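Have a look at this one before I ask anything.
Shown here: the complex without one of its protein chains, the others still in place.
The block that comes next holds subunit A.
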Amino acid sequence: MKQSTMDHAARANDFNRDEERVNWHDETLWWIRQKRDLSVNRLPEWEELREAASQIKHNALSNLHGYLQAFEANAIANGVKVHWAANADEHNRIVHNILKSHGINRMVKSKSMLTEECHLNDYLAENGIEVIDSDLGERIVQLANEPPSHIVLPCIHKKKGEIGDLFHRHLGSAEGETDPQVLTETARQHLREVFLTRKAALTGVNFAVAETGEFVVCTNEGNADMGAHLADVHIAAMGIEKIIPLRKHLSIFLRLLTRSATGQPITTYSSHFKTPAAGKEMHVILVDNGRSTQLGREDFRNSLKCIRCGACMNTCPVYRRSGGHSYHSAIAGPIGSILAPNLDMKQHADLPFASTLCGSCSNVCPVKIDIHDQLYKWRQVIVKEGYAPEAKKLMMKGMALTLSSPAFYRFAGKAGRTVMRLAPFAAGNKLNPWYNQRDMPEAPAQSFAEWYKKNRL
C-alpha cells in the first residue's frame, strides 16, 4: 500500500481531529495492555523469561551466519526448498517465480509483516496475481484498501460499524449489520471458499529452528494452517532474524509472545512445519532486506531481537493517540520507529522524534530491546546525516549558544520574562504551538538565581 508523504506529526494531527475516536482507540489498546499486565503477573518468573529470551536472541544474532546455514541444511534435508533474498524486490520475484512455475494466479496469504514490508501484494497485483489475506483483521484492511495499522491487530483502528459497511459492500452481509459474531461468520464463509480453491498459500514465520530446520507459525484463527494444508504449494517468508538456535528455546518464546501481545497464555495455534506432505511443495524464503545493515549498526542491532508481539505499540501513549497509520511504515509504533530509519532514513527521519522517550516500550518488550534509548540514538544519527529541518537547526544552535554562556543566559532569561509579563501576547499567540491549547507559565519577576543573590550571599 503506497502512502503519501505527510510526516508523523501532520498525520497525528489529522487523527486528533476526532477526539472521541482518539479516546476509543486509546482505551481499546490500553485494555490490551491491562490484559497483558494481568497475564504476565501470573508468572513470577516473567522477568527471567525476558532475560533468557533476550540472551538467546543475542546469541542467535551474534552467530547468525552459522545458524542460518544450519537451518538451510536441515530444511533441505527435510525436503523443503530454501531461497535467499537480499532485498524486497528479490523476495517478491522469488514468490512470483514459484507461482508462475505452477501456473498459479490466485494465492491465499496469512499474516506476514515481512510481505507488508516488501509490498508483495502490490507487486503480485501488478503481475496479474490475486492475493487474499486470510487473517480476519488483514482481510478487513485489505477490503478497505488500507495497510494494517498494527502488527498484531491490523484493523484495530476500525469500529465494528465500519467493518459492517465494508462487509456489506464486499461480502454481501446485511446493511447495518454490526454484530461481531454475524460479521465473523460472513468472513468465515467467504474465506472458506478461498481456502478450498487456492493452490498456493503464503505464510509468515514466527520462529525458525536452526537445529531441526522446522519453522513455527502462530495464529489465533488457524488461518495459516487452513491455507497451508489445503494448498499444493506452501511458501513461508521470513526475515533472517527469525532464527532461534534450538527447538527447546520455543518453550521460552511461545510463553512470551502472546502474553505480551494480547495477554493470552499462548496462541490458539502454534503450528510446526517441517516436511512437505506427499506430492506437495514447501518453500522457505530467507529475506535480508536491510537486516545485515542493521546488524552492523552496533547501537541498533538488537532491534533485530524483535518477535513482533506489538506490546510496545499497546503501551505507547503516542501510538495510542496517533494511530498506526501515522507512522507511514509497515511496522508502526516504537519498534517501527527504530527499524524504519534503517530501511530509508530520509523517508522515516520523523519517526524517532514521534516519542516522548517515556521508556514504557522498553519495559514491556519481551526480548528487552532498549527501544527508547535507540530512539534517542537515532535522533543523533538523523541530525548528523543532515535530515533535521533547517529551522530546528537554527533554533538549536541559538539555544546552545545561549546556554553555554551564563551571562547571556541570565540576560535572555530576564528579558524573556520581562517581555512575557509586560507583553503577554508576544508569547501568547497562535503562532506559538505551545499556546494553541495550553497557557504559558506565569513569568515571575525574579529568577531563583536573583533571589539567591539577595537572600543567601
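Convention: a residue touches a chain if its C-beta (ideal position, glycine included) is under 8 Å from a C-beta of that chain, and two chains touch if they have at least 3 such contacts; residues count from 1.
Assume contacts and distances are computed from a predicted model.
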The complex's invisible chain, by UniProt name, from "Sugar ABC transporter permease", "(Fe-S)-binding protein", "Protein translocase subunit SecD" or "Aspartyl/glutamyl-tRNA(Asn/Gln) amidotransferase subunit C": "(Fe-S)-binding protein"
Touch criterion as defined above, residue of A:Gly79, A:Gly222, A:Gly359 or A:Pro424 at the omitted chain: A:Gly359
Contact residue for the chain not shown (choose from A:Val40, A:Ile94 or A:Ala332): A:Val40
Touching residues on subunit A - with respect to the absent chain: 8-9, 12-13, 15-16, 19, 22, 26, 30, 37, 40-41, 43-44, 46-47, 315, 317-318, 321-322, 352-360, 362-364, 376, 379-380, 382-384, 388, 392-393, 396-397, 399-401, 403-406, 409, 413, 416-417, 433-434, 436-444, 446-453, 456
